[in-house]
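First up is the structure itself, then whatever we jot down about it.
The other protein chains are all here in position, but one chain of the complex has been omitted.
Chain naming follows the written order as A, B and C, and within any one chain the residues start at number 1.
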Amino acid sequence: MDKRKRKIINDPVYGFIPVTSSLLFDLLEHPWVQRLRRIRQLGLTYLVYPGANHTRFQHSLGASYLMGQALQSLQGKDVPVSAEETLSASVAILLHDIGHGPFSHALEETIIKGLSHEQLSLLFMEQLNQEFGGQLDDALKIFQGRYPRKFFNQLISGQLDMDRMDYLQRDSYFTGVSEGIIGLERIIKMLYVQEEELVVEEKGIYSLEKFVLARRLMYWQVYFHKTVVSAEQLLLKILARARQLAENREKLFVTPALHYFLYDRYPKKKVETLTARERKELLDRFSLLDDNDIITSAKVWSESSDPVLSNLCRRLVNRKLFHVEIQDHPFEEEKECRIRRKMMKDYGFSEAETAFFVFTNTISNFAYSPKDHQIKILRKDGSVQDITAVSEIMDQNIISRIVEKHILCYPKEYTNN
Amino acid sequence: MDKRKRKIINDPVYGFIPVTSSLLFDLLEHPWVQRLRRIRQLGLTYLVYPGANHTRFQHSLGASYLMGQALQSLQGKDVPVSAEETLSASVAILLHDIGHGPFSHALEETIIKGLSHEQLSLLFMEQLNQEFGGQLDDALKIFQGRYPRKFFNQLISGQLDMDRMDYLQRDSYFTGVSEGIIGLERIIKMLYVQEEELVVEEKGIYSLEKFVLARRLMYWQVYFHKTVVSAEQLLLKILARARQLAENREKLFVTPALHYFLYDRYPKKKVETLTARERKELLDRFSLLDDNDIITSAKVWSESSDPVLSNLCRRLVNRKLFHVEIQDHPFEEEKECRIRRKMMKDYGFSEAETAFFVFTNTISNFAYSPKDHQIKILRKDGSVQDITAVSEIMDQNIISRIVEKHILCYPKEYTNN
Amino acid sequence: MDKRKRKIINDPVYGFIPVTSSLLFDLLEHPWVQRLRRIRQLGLTYLVYPGANHTRFQHSLGASYLMGQALQSLQGKDVPVSAEETLSASVAILLHDIGHGPFSHALEETIIKGLSHEQLSLLFMEQLNQEFGGQLDDALKIFQGRYPRKFFNQLISGQLDMDRMDYLQRDSYFTGVSEGIIGLERIIKMLYVQEEELVVEEKGIYSLEKFVLARRLMYWQVYFHKTVVSAEQLLLKILARARQLAENREKLFVTPALHYFLYDRYPKKKVETLTARERKELLDRFSLLDDNDIITSAKVWSESSDPVLSNLCRRLVNRKLFHVEIQDHPFEEEKECRIRRKMMKDYGFSEAETAFFVFTNTISNFAYSPKDHQIKILRKDGSVQDITAVSEIMDQNIISRIVEKHILCYPKEYTNN
Partner (left out) sequence: MDKRKRKIINDPVYGFIPVTSSLLFDLLEHPWVQRLRRIRQLGLTYLVYPGANHTRFQHSLGASYLMGQALQSLQGKDVPVSAEETLSASVAILLHDIGHGPFSHALEETIIKGLSHEQLSLLFMEQLNQEFGGQLDDALKIFQGRYPRKFFNQLISGQLDMDRMDYLQRDSYFTGVSEGIIGLERIIKMLYVQEEELVVEEKGIYSLEKFVLARRLMYWQVYFHKTVVSAEQLLLKILARARQLAENREKLFVTPALHYFLYDRYPKKKVETLTARERKELLDRFSLLDDNDIITSAKVWSESSDPVLSNLCRRLVNRKLFHVEIQDHPFEEEKECRIRRKMMKDYGFSEAETAFFVFTNTISNFAYSPKDHQIKILRKDGSVQDITAVSEIMDQNIISRIVEKHILCYPKEYTNN
C-alpha cells in the first residue's frame, strides 16, 4: 500500500491499531467518518461516569480492528478467508454505526422521527460506495446479510459480534466499571466456522457465560443506570419541547445544522422514495450534526423566554437532574398526578407544561440487542448445539431477554411527596 | 457528614473516588465546576489520540483525590495534618484550574487577551469563597502560597505536585501512551516534610528520575506532537481571523457565550480594578463558555462568506491539518515567502490573508511548567539536597528546561515546494 | 507501633501492603509463616500455567490486607469495628491456611492420613497464641466462629470471604486467566452488616453474579483443568507408591523432613488426644516440610530401583503426564481393564503395579467450598433475602453445587486403545 497511508493509531484499549489498507485509510479520513469523533458513544453517560467521553469514532475503529483479529484467528484454524474478504468485513464494521446522530435515541424520538440510524447507516454506505467506485460492494453485502458466507455478517451483527466485543470492553475502560471487562482474546480464539456459520468451541463455554453476564452487568451498572436514564429522559423532553416550539413557529436560537432538522426542512418521505439529490442533501446536512449542536443549543436555551424550555435546559447544563423511580410494573397514575398538581401550583405551569417535568415512561434494552439470538457451540464430538442446551446457567432469558422497566421522573424537590 | 452528600465517583484511573465532605460535594455540584465537564483537558489532542477526550473535571477531581492520598501518607509518617488542612488543600487543588476556558491557550492569545486562566481561577475562587461564607479562606491561602506551612502549596504547584501526578497518569491513560505511566503510589509514599517543606526520601530517587523522564516523554509524544501542534496552530488562526472580522464589525454566526468575548463586550481593564459587579458579570459570562462554543462556531464558519475563515474552519472540521516542520533554530524567511507566493497565486489571497495559512511560530513548554524548580531529597543522614546533586542523570535542563522550538506551518499540498 | 516494624510489602496484585501492627509484623517474621513462602498456592498448576508459582504466603498476606479494606469500608458506613477487632480479624485470616503442607491434597490422602490442614491450622494457631501470650485469643474465636459478632467469621469463611476474594484475584493474576478477575473493590464497597451478619447491598447484585461466575470459570479453566488434574493424580500415585514401599520397609532416599512422615514416625492418635509435647513436636516437624521436599524426592526417585516409582517420577519430572478422560458418570470397567492388560504385557508389571498407571477416580470441587452457602442481600426496603430469591440467574446449584466428575487416567501412548 501507499507508504503515506501507512499509519498507526494509538488506542488505549488495544495499544496500537495499524491502518492496513489504502481504502481503510481513505475512509478514516472521510469527513463523514471524522464526524464520529464529535459524537460520544454513550451520550450523556459522562454525567454519571466522568470518563465516558469516548466517541463513536473510537468504537468503530476498535471494532474494525477486532474484526481483523478474529479473521486472522480463523485463518489460523484453516478457515479460508481471502484478503478481499478481510478488507470488506473490516470496512463493513467500521461503517456500521456511521448513521448515528448525536444522542441518537433522544434525537430519533423527537426531531428526526422516521429516520433511524440503521437506515441512515445504509444510506451513507451506499453513497460512499458510489464515491469509491464500487469498492464497498462486498462490505455492503456483508453488512446487509446478503453475502453468501453467513459468518461475516454474524461477526458484525450477532450475539458474538465484534461490535459488542468492542463496546463492552471500551465502555468498561472509559467508565471505569471493571466488571465489564471480558476475556476478549480468549473468546476470539474460541471462534470457529462450521458450514459458514459462526460457532464457539465447547471449551470456551465458561468464557462465554462470563461474557454474557458482563454484558448484563453493564446494562444495569451503566446503560440503564438510574441517573443516566434520568439525564436521557431530560434531554428527550428538551428536544420534544424545542420541537413543539418550532412547530409553533416560535423563534429559537439554534445552530444551523440543527435548525434544518428542528424546523422540519428535510424531505418527509420514506427513505426509499428519496431522489438521488434529496438523499445527498439529507446526508450532507445530517453529517453536520453532532454533540456540539445539541449541547450548545441547550446552553443557549437555558436563557430562553419559554419557561419550560429554559427550566429543563438549566437542569441539564447544571446537572440538576430529575429524580427517577424504576420498577417492573406500571406506576399508579395517582402518584404522578399528585406530584403534577403540586408542581402546577408551585410553578404556575399548565398541565401540559408540567408533563415535561413529571412523567412516566418505559425503558427497554431492546435498542441494544436487536440481534440474532443464538450462540452456537461446537461440541467436542463435532455436533453443534445452542448454548442454552450446553450451559448450565444460560437460558434465552439471560442471553437476550428484552427487559422493560417502568420509570417515573420528577424534580428532586418532590422526592418526599 | 450529611448522608445524602455521601457519594462515590467512578474514575477509571483510580477506581473509586469518595467525596469526603459536604463542602467538596457542594463545590462539585456547583455549575462552575460542572462546566469543567465540557472542557477537554488536552484541547484538540483528540484529533491525534482519539481517546484524549477526558476533561478538566476529571483531572481536578483526580488531583483532589491524590492530595488526600498524599496527606494521609504524610500523617502515617507523623507529619501533623489536621482534618481542616486536608479539606482546604483538597479544595484548593480541586479548583486550581477552574479559570480555564475552552482550548485556553488559543483563546488567551486571541480573544480574551489579557485574561489568563491563572487570574481567572483566582477570581472564581474568591467569588466561591464569598458564596460559601469564607469556608475557602485557607484553601485560597494554600493556593496562593500564603499559608505558613509551605508544603501544602508545593503539593499543588511544585515539581512534584498532585496536579502533575494526576495529569501525567491521566493523559497517559486516555491517550494510550503507556510510557507516561508513573510509579504514582511509590512517589507518594516517598514524600516527606522537613521544616514544612516537601522533600523526597532518598530511596525514591530512581522513581523520581523515571517520573521526570515520563513527563519529558509525554511532552514530545503528546503535548508537542507535531500533529497536535498543527491542530492548535490552526485553531489559533481561526480565532485570530474571527476576531479580526469581529473587530471590523463583520457579522458572524457565533454562540451567545462566545459572542460576548469575540465582540469585545467585556470590560477591558486590569482584573484588579474591576468592580464587584463587573467581576461577577465577567465570571458568569465566562462560565458559559466551553468547547462546544468553539467547535460549533468553527463548524458554522466552514460556510462563512469570508474565504479565509471558511477555508481554515473546513480544515479543522474535516481534519485536513497543516503540515508542520519543527526545528531548533528559526526558519529562513525565504522558504516561508516562496510558499506564500505560490499560495497567493493559487488561491488569489492577499499577502495578509496568506499569512493565516503559511506562517512560522515558536512553541515552548513554558506553559506547562511555570513551577518551582526544585526537588529536594532527604538523604539518609538527614541532610537535604537538591536532586541535581544526588542524581547521576538529573540536571536543571531535564527537570525544568524551557524548550523553545521553531515551527513552520503550511497546507499539505505545498509539502514538496 | 515500633518504627523498626513499620514495613511495606510490594504485592503485584494490590500494590503496596503496609504491615500495620507489631503483632502482624512478628507473625510475618515467624518461621511457621515464612515457611509458606515455600509452598505454592496452586500445587502443580504451574505445569499448565507457567506463571502459577505464587505461594500461600502471598495469598495469606493478601487476604489479610483485604480484611483491613473490608473492615475500613464497613466503618465508613458506621458499623462499629474496634482497632482490636480489626487486628484480630487480620491475624485470623493471615493464619487461616497455616496448616497447609506441600501439595496438601495429595499429601493428606497418602502420607499424613488423618491430619487435615484445617486441624493443623488450628493447632498452629493455638501454639502461636501461647507463644504470643494470648494475643491471639480473639483471632482464634473469630477463626472458629466463636466470636459473638458473626460477620467477622463470615469474612474469613463464607461465600464472600476475603480468602476467596484474594485467591480468585491472585490466581487470575498469576495464571493469566483474565476471566477470573472480579470487581473486588466494588464488592467490598457493597458489603454491609445487619444484625451482626454480613449482607450485600442490593445494588451490588450484578457484581455478585459476576463474582460467582468468575469463580465457576476458574474451577473449570484452572482448578479442574484436565492437565492440572492429571498432574495431581500422578503425584498422588507417586506418594502412594512411596508410602507403600516405606510400609514394606524398603529404603528410599528421602529428605529428613519428609522421612519423618513417610516412615510413620508421627503419633497416630487423634489430634485432640496429643500431649503438649507431642503437639509441639508434630508442629515442628510438619513445619519443616515444603514443596522442595516433595519435588526433590521425586527427582531422586526417578532413579529408584522400584520400576513403578521411577517410571511415575520420571513422568512428573519431565512432564510426561497421564492422559485424562473426564465425564459425569462412572467409566465402564471394561475400558480400564483393557488398557491395564495392554500395559501389563508391555511393561511386565503386575496388576497391582499397573493400577498406579491406569486408574479411575472421582474429583469434586468440595475441597474448595465447604463454606456457608448463603449470600444475603439487603434490599432497598431494608429486608434481607437470600441471593437466590433476588437474582434472576443464581440458584443454589451455581453458588455452591458440589460437582463430582469421574476421571480415567492412563499413559498417553494408550490413547488410541
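As a convention for this text, contacts are C-beta pairs under 8 Å (C-beta built on N, C-alpha and C of every residue); 3 or more make two chains touch, one makes a residue touch a chain.
No experiment lies behind these values; they were computed from the predicted model shown.
Listed residues B:Glu272, B:Glu334 or B:Glu392: the one in touch with the omitted chain is B:Glu392. Residue-wise, the contact with the chain that is not shown comes from B:Leu217, picked out of B:Val79, B:Leu217, B:Ala355 or B:Val390.
Among C:Ser104, C:Gln169, C:Thr255 or C:Asn311, the one in contact with the hidden chain is C:Thr255. Considering the whole complex, the residue from A:Gly15, A:Gly134 or A:Pro307 that touches the absent chain is A:Gly15. Among B:Ile181, B:Ala240 or B:Val390, only B:Ile181 touches the chain left out of the display.
For chain B, the list of residues touching the undisplayed chain reads 177-179, 181-183, 185-186, 206-207, 209-210, 213-214, 216-217, 220-221, 392-393, 397-398. Not every partner is drawn; the one left out touches chain A at residues 8, 15-16, 76, 185-186, 189. With the whole complex as reference, residues 9-13, 15, 29, 31, 34, 37-38, 40, 46-47, 49-51, 53-55, 57-58, 61, 173-177, 253, 255-257, 288, 290-293, 295-296, 299-300, 303, 317-319 of chain C touch the missing chain.
Everything below uses one rule, namely that only the chains that are shown with their structure count from here on.
Comparing the contact residues of chain A and chain C by number shows a mostly shared set, over half of all numbers used being common to the two copies.
Computed from the mean C-alpha positions, the centre of chain B lies at a distance of 51 Å from the centre of chain C. A separation of 32 Å divides the Cα centre of chain A from that of chain B.
Averaged C-alpha coordinates give centres for chain A and chain C that are 45 Å from one another.
Listed for chain A are residues 177, each touching two or more other chains.
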